[in-house]
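The other protein chains are all here in position, but one chain of the complex has been omitted.
Let's turn to chain A:
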Amino acid sequence: MSSGPRKKALLKVIILGDSGVGKTSLMNQYVNKRFSNQYKATIGADFLTKDVMIDDRLVTMQIWDTAGQERFQSLGVAFYRGADCCVLAYDVTNSTSFKNLDSWRDEFLIQANPRDPDHFPFVLLGNKMDLEQNRAVSSKRAQTWCQSKNNIPYFEVSAKEALNVESAFQAIARDALARESQDSQDFPDFPDQIRLDPNQNNRQQGGGCNC
């Protein structure tokens, strides 16, 4: 490993999923530790940042939240680039939101165009688990889907009741960091911030591992 104190890393995380599954609520629950029914529908894009300790490393998570309606997907290309992890979210009481996961995942891979798409870290969150009586998608069904996609980690959460949110995002950070540190081993003196430029992927292509 590299010597000396490691620089603070920035992890870019994108939350995707149908409109109304609770992306904005999840992000706010994780970062601001509160739930509100006054959040507005997201238009365009927004993000929140949070500093977290992962093992003994301080990292900044930059969590991006975008509009959920399919019609706004074309905007994605600007926001997805340089992502370190993609969080897919659906609403356990809404089977359509589950069915649409495939298209969200595909769309992300197309627009973000990460190198090595087969191993790009995704995490699946099933939200609104507090509404168990209205559940329309069983855990089993979700897990099966995750297995079919190269073992995506799966969490059932509730933004409203703050169930599992913290641990889910910890896992997300870990996944993103694993990818990020892989990168920074290629480039030991990687600057403070991960530059969100589109060339990043190209630059690192074929760099191999130097360790």
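One rule holds in what follows: a residue touches a chain if its C-beta (ideal position, glycine included) is under 8 Å from a C-beta of that chain, and two chains touch if they have at least 3 such contacts; residues count from 1.
In this section, contacts and distances are computed from a predicted model.
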| item | value |
| --- | --- |
| Protein name (UniProt record) of the chain left out of view, among "tRNA (guanine(10)-N(2))-methyltransferase", "Cytochrome c1, heme protein, mitochondrial", "GST C-terminal domain-containing protein" or "Rab-GAP TBC domain-containing protein" | "Rab-GAP TBC domain-containing protein" |
| Residue in contact with the excluded chain [from A:N32, A:S138 or A:S167] | A:S138 |
| Chain A residues touching the omitted chain (full complex) | 19-20, 37-41, 43-47, 62, 67-69, 71-72, 74-75, 77-79, 95, 133-138, 140-141, 144, 196 |
